[in-house]
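Part of the complex only, each chain left as placed.
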Amino acid sequence: MKTFRTTIRVRYCETDKMGVVHHSNYVKYCEIARWETFRHLGTSCKELEDKGYFFPVISMNFQFIKPALYDDEIEIITKLKELKGAKMFLEYELYNKNNELINKAETTLAIVKQENMLPCKPPLEIKKLFEM
Amino acid sequence: MKTFRTTIRVRYCETDKMGVVHHSNYVKYCEIARWETFRHLGTSCKELEDKGYFFPVISMNFQFIKPALYDDEIEIITKLKELKGAKMFLEYELYNKNNELINKAETTLAIVKQENMLPCKPPLEIKKLFEM
């Protein structure tokens, strides 16, 4: 299974009054991580969108294990788990600087044509990624 | 089981280049819906925080069924499903103006003391809500 490591740094605006990262931002972190993984493996979300595809999230699941703080560097390991019909299954593990697992997530993305927003055959670029 | 209906209107800044609501915003919608539910039932997140509690999300799960668009009014039905130890289990259903289910979600929140961020006995106000 193909995996890739992305690092992000927590922004001030991503914290909330509890003093930690607001839980909605992990959704954004995983979005960044998956497209950086795609880019690293040879294509990109932008390139694929330019070819007429969109990749809406159809389900997501997050486990919050430890909080992240402002200015923390977080390493995100993205796993391209499975491509099945017009669906991509991805998994994420987020680690802090002490190498502690702080978050686990799963997202399922649909592959759709922009012209009709309907599920479609995955483009070759995506097939390749999942076969690596 | 106690349920309550909240209505939100999609903000321009919540859309993305696909022309629909970015999936991270459903996390915020459910956050608004649960605290409005609490307020309606007689307490509020702010009031409880002023008494020394925090309510971090420890897991969340979202199913995206139909997209929401800019300016849409979305009705969110929040169910206070269960209180078990220091954990609250909540469920959400989001409907558009045509009464179509567009999103289903579950969140689990911990009840912690601000002074040590450790799980604690739920305050009476919360017990009451779940026993209604």
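Each chain carries a letter (A and B) given by its place in the written order, and its residues are counted from 1.
Just so we're on the same page, a residue touches a chain if its C-beta (ideal position, glycine included) is under 8 Å from a C-beta of that chain, and two chains touch if they have at least 3 such contacts.
All figures in this text were calculated on a predicted structure; none of them were measured in a lab.
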Where 2 copies are displayed, count of copies in the complete assembly: 4
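One rule holds for everything that comes next: only the chains that are shown with their structure count from here on.
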Equivalent-chain rotation between subunit B and subunit A, CA atoms, steps of 5 degrees: 180
Inter-centroid spacing, subunit B versus subunit A (mean Cα positions, whole Å): 23
Subunit B partner contacts - residues on subunit A that touch it in the complex: 18, 20, 23-25, 27-28, 31, 54, 56-64, 67
